[in-house]
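Okay, structure first, notes after.
Every protein chain but one is kept in place in this view of the complex.
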Amino acid sequence: MSTATVPLDRLVSWLGGYRDAVIEQRAYLTELDSAIGDADHGANMARGMTAVMDKLGAGVPATADELFKSVGMTLVTSVGGASGPLYGTFFLRMGMSAGAIAEFDGAALAAALRAGLDGIVARGKAEAGDKTMFDALAPGLGAFDAALAEGASPAEAAAAAATAAEAGRDATKPWVARKGRASYLGERSAGHLDPGAASSALLLRCLADALGSS
Amino acid sequence: MSTATVPLDRLVSWLGGYRDAVIEQRAYLTELDSAIGDADHGANMARGMTAVMDKLGAGVPATADELFKSVGMTLVTSVGGASGPLYGTFFLRMGMSAGAIAEFDGAALAAALRAGLDGIVARGKAEAGDKTMFDALAPGLGAFDAALAEGASPAEAAAAAATAAEAGRDATKPWVARKGRASYLGERSAGHLDPGAASSALLLRCLADALGSS
Amino acid sequence: MKKLINDPQDVLKDALLGVEAAHPQLRVDHVNRIIYRANPKADGKVALLSGGGSGHEPLHGGFVGVGMLDAACAGEVFTSPTPDQMQEATKVIDRGAGVLHIVKNYTGDVMNFEMAGELAGAEGVEVATVVTDDDVAVQDSTWTAGRRGVGVTVLLEKIVGAAAEEGRDLAAVTALANKVNESGRSMGMALTSCTVPAAGKPTFELPDDMMEIGVGIHGEPGRHRVPLAGAHEIAEQLVEPILHDLDFTGAPSIVMLNGMGASPLIELYLMYGEVARLLDKAGVKVARSLVGNYITSLDMAGCSVTVLKADDEILKLWDAPVNTSGLRWGL
Partner (left out) sequence: MKKLINDPQDVLKDALLGVEAAHPQLRVDHVNRIIYRANPKADGKVALLSGGGSGHEPLHGGFVGVGMLDAACAGEVFTSPTPDQMQEATKVIDRGAGVLHIVKNYTGDVMNFEMAGELAGAEGVEVATVVTDDDVAVQDSTWTAGRRGVGVTVLLEKIVGAAAEEGRDLAAVTALANKVNESGRSMGMALTSCTVPAAGKPTFELPDDMMEIGVGIHGEPGRHRVPLAGAHEIAEQLVEPILHDLDFTGAPSIVMLNGMGASPLIELYLMYGEVARLLDKAGVKVARSLVGNYITSLDMAGCSVTVLKADDEILKLWDAPVNTSGLRWGL
């Protein structure tokens, strides 16, 4: 059973679940990045999320702004590459959007996620169809908003978001990349999933799992 | 039918036959040298004998001393490695031993070959059982001498020499090398034929072929 | 995977210990993974910072020293370093005249250096940036992240390092850096893939009779996979797109024949001979050259060609003394 509000510790579980998931899917993400990138996306995400959870292990901030600032800064300072600033900015902006709250309602969560995505766009200038993480996150957050508008709980909205993000991820396969290092391959980037789209679909799947379980 | 004397052009055929043989067996000789050396013996012998025959193609000296001096010098200046000075010295000494003759009888040929082998020993200090070309040449020339002593023709003696040299070559297989680069392998040199023993058994086989055909 | 390493996760950490042990003229900050000159340059001179993913050695750490960089930030293998590393290095090397960030054009490097520049700027250090993008293998650069920064980065660090050593100000140093970048073109190829230690297997499979033309320096596949060819043809496939992209005639050129990491020097010289002949035929006058492993891609076999259109000023700066582990003369 899902609830109408999301306490902060549920989002900490989200992050913990995502850490476990990227560690588990590390080889898979690297495999994707080998095909059209430089074979480090799995290592990058695993290193970053491990650092995030290690940091939180020493003490979890009581409010969303502090929590996500910590997460974002840890990613920025531990990942590097393209995904470090992008995921880092995502969480930094989530925290700035949320403010000093200890519990999210659906609208606040949607706004925070949206602010995060806007941060990614501000940093990376990705547009729809460029074959990046944007192409999983954007439909994902669209579905989240749509579900909320139809009265869904945050958990139900997250489940819809994950499914839409996964569809967005899969849609990247035939595309020719126009951002990031996959773009250097030109036509040869077609026929492969974008690694960042895969890791960000996973991020929303983990959110659905964390909110859905109770 | 073999004859009692060997005219110089028969020995030029010997050299030509040897050139063809080392080119044909180039990969095999390199294979042997890969196992216990540095994988160049086939290339070395092919390069050297090609140079020898190219030189003779421009004009064959009329006397044995000049012929074999040319062959020896060409080998010394075109092969390098261990086999260059050793085979080069072999032919240089053959020429010095033979003198300005245009035809060999059995004894003169035996003496020239023996002088060649002595030259190899003087240069390389190999002893019986060191697992070198000496171990094919020494029994080969021993058989040559023995056959002559029993009244054989040079061609018959050369055939005996070739057979003995091949046995000598095969005998090197189980030995641990004590000279040349194979010796660096210690016990690991056992179980492989010595490449120089193989190329020198071939040298005597080509002699037998050149003298035996008519 | 056959490598001279311990735990694949520790490659960078362990290698930095070796760099420190080997070079008393360098100081290594192991926490922040920064390689500094042991003796900082004089006050009032512009400082140069570069950095990037590891696996390209000697780039960049091997170019820290008198006449080139003041510091280099090392990221994980093929992964841009992080803004905090860069910010720390920027602060430490600033001698009051500002710091030039030399950034190879990859999304990650650009974004991380951008964040670092913002952070350092907020702390009062004047930061300028040059982004190298010399790889002609990247076509349609309007539809991509732009051209990759590759070989010209090495030449730029040398030339601009000499200018900074002379005492030119940040604007002049930056202008020169942009000029050098715009005057250089590169093209690379691979005979084999490399293996990222943490990935444990080759980034791509390349059959024995094929090669990749137009690779960068991150083990990525190139633009075309074509049948394996001889050095002569390979040289043509590298030189032609470079000369097609920029007119190098009428000026002295600096040429680098760079190894990707696993190609032995005898092959690199052989390739240089081929390249030199083609350039000569095309009327390009080679004034200076460099043959060796300077900007590598781990254990990839292959090479790249960089041609830089120089002038008297650039040649003078090129010839100026330099003392780094990767490039050294006159000192």
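Letters are used for the chains, namely A, B and C, taken in the order the chains are written, and counting of residues starts over at 1 for each.
FYI, a contact is a pair of C-beta atoms (placed from the backbone, for glycine too) under 8 Å apart; a residue touches a chain by one contact, two chains touch by 3 or more.
Worth saying up front: this structure is predicted, and the values here are computed from it rather than measured.
Peer 1: What shown chains does the left-out chain touch?
Peer 2: B, C
Peer 1: Of the listed residues C:17, C:42 or C:282, which contacts the missing chain in the full complex?
Peer 2: Looking across C:17, C:42 or C:282, the contact with the absent chain belongs to C:17.
Peer 1: For the chain left out of this view, which of B:16, B:80 or B:142 touches it?
Peer 2: Residue touching the absent chain, from the options given: B:80.
Peer 1: Using the document's definition of touch, tell me which of B:17, B:106 or B:124 contacts the absent chain.
Peer 2: B:124
Peer 1: Please identify, in ascending order, the residues of chain C that touch the omitted chain?
Peer 2: Within chain C, the residues that touch the unshown chain are 2-7, 11, 14-22, 54-55, 57-58, 62, 191-192, 208, 211, 228, 230-232, 234, 257, 261-274, 276-277, 286, 289, 291, 293, 296, 298-299, 301-303, 323, 325, 328-331.
Peer 1: In terms of residues, what is the contact footprint of the unshown chain on chain B?
Peer 2: 30, 34-40, 42-44, 47, 76-86, 123-124, 177-181, 183-186, 188
By definition in this document, only the chains that are shown with their structure count from here on.
Peer 1: Indicate the whole-number Å distance between the mean C-alpha point of chain B and the mean C-alpha point of chain C.
Peer 2: 55
Peer 1: Roughly how far is chain A from chain B, going centre to centre by Cα mean, in whole Å?
Peer 2: Averaging C-alpha atoms per chain gives centres 75 Å apart.
Peer 1: From the mean C-alpha coordinate of chain A to that of chain C, what's the distance rounded to whole Å?
Peer 2: Distance between chain centres, rounded to whole Å: 32 Å.
Peer 1: Which residue numbers or ranges of chain A touch two or more of the other chains?
Peer 2: Nothing qualifies.
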